[in-house]
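In this view, the complex is presented without one of its protein chains, the others remaining in place.
On to subunit A.
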Amino acid sequence: MTSAATAAVLDAERAAGSGAALELRGLRRTFGATTALDGLDLTVEPGELVALLGPSGCGKTTALRVLAGFERPDSGAVLVDGEDITRVPAHRRDTGMVFQSYSLFPNLDARGNVAFGLRMRKVASAERRARAEELLALVGLPDHGTHYPHQLSGGQQQRVALARALAVRPRLLLLDEPLSALDAKVRLTLREEIRRLQLELGITTVFVTHDQEEALSMADRVAVMRGGRLEQCAAPAELYARPATAFVAEFVGAMNRIPGHVGGSGEVEVLGTRLPVEGPHTDAGEVDVLIRPEGLEVAADDGGTARVVGTTFLGATTRLSIRLADGTAVKADMATHAAAELPSGTLVTVAPHARPVLVDRRAAT
């Protein structure tokens, strides 16, 4: 992988042109009574990797299929470098796609698969072959050119699929949960490699996943989708620290819902503490306050009204399961050495860190 030859290839790739800018405008797509896309807007900067994150059925795959030209939107537009490609047929879109299921052509060996796009573009045979070898080396399979798909493991097949998508130097790279069929370990290494390659090639990429960890660890920005719409699109750290909505807050990372009361001043009282409210929802009344496990302070207190009911060891931190006086179950993270003093059954007091918090309508119980 680190040979001078591959380095030269990468230089050539970068010189060939940086990524394209992508814009999705108000995409709508319905299937009968189901609304898969409900006015999706998204902008992706050249060379950026944006992860489309959301629960199953929220329209991620449909969005990607519209991008690739396999699905016509009912309305809305797809723009690449400002050019409207909504009506361009799939085979002229110049996008490279990696599918969720194994998609290599079973009748072609790895090299044949990688060279397929070049063949369709009438590239000469010797050049095709050389390019296929380059790409296979780039994805770490330099000696597998003559292997057929059924002779490759799942991880290797997805590598070849990636090489195949990149071989034609597409303007966009589209990945639809490419790692979801692989086992955890392969998934981790491949995740890092995809990101490394994407950065090296500078190719604009949309990566669909329902795995928040995958999205947060790979993407420049994460676009959280819900019910066919964009809920929030932000850098991973910002998404985590300042979720725009309760949905994002709960979908990304762990989140507690603790009953609280919004007073007239726009502050919320929760666990005996008054905290400023973030975001627009400040109608006075009963609410749920959203606080992450690391945003709670737990201290042993014989007079406390909360009780530790379980602990989960996570490595450097330990997650405590705590039952509050009113029966609410919350989770709190603390350093493992500190948590050792708070075994199951300990009476404790729980207090939130003094930071602005998100509030949401009280969940039905």
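Criterion: a contact is a pair of C-beta atoms (placed from the backbone, for glycine too) under 8 Å apart; a residue touches a chain by one contact, two chains touch by 3 or more; residues count from 1.
The rule is simple: contacts and distances are computed from a predicted model.
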- prompt: So which of "Putative hemin import ATP-binding protein HrtA", "Spermidine/putrescine ABC transporter permease", "Cytochrome c oxidase subunit 3" or "Anti-anti-sigma factor" is the UniProt name of the chain that got left out?
  reply: "Spermidine/putrescine ABC transporter permease"
Statement: Missing-chain contact, candidates A:K60, A:R111, A:R164 or A:R292, resolves to A:R164
Contact residue for the chain not shown (choose from A:T34, A:S125 or A:S153): A:S153
- line: Missing-chain contact, candidates A:T34, A:T189, A:S265 or A:T305, resolves to A:T189
Task: Tell me where the left-out chain touches subunit A, residue by residue.
output: 68-70, 89-97, 99, 101-107, 116-117, 119-121, 147-148, 150-156, 161, 164-165, 168, 183, 186, 189
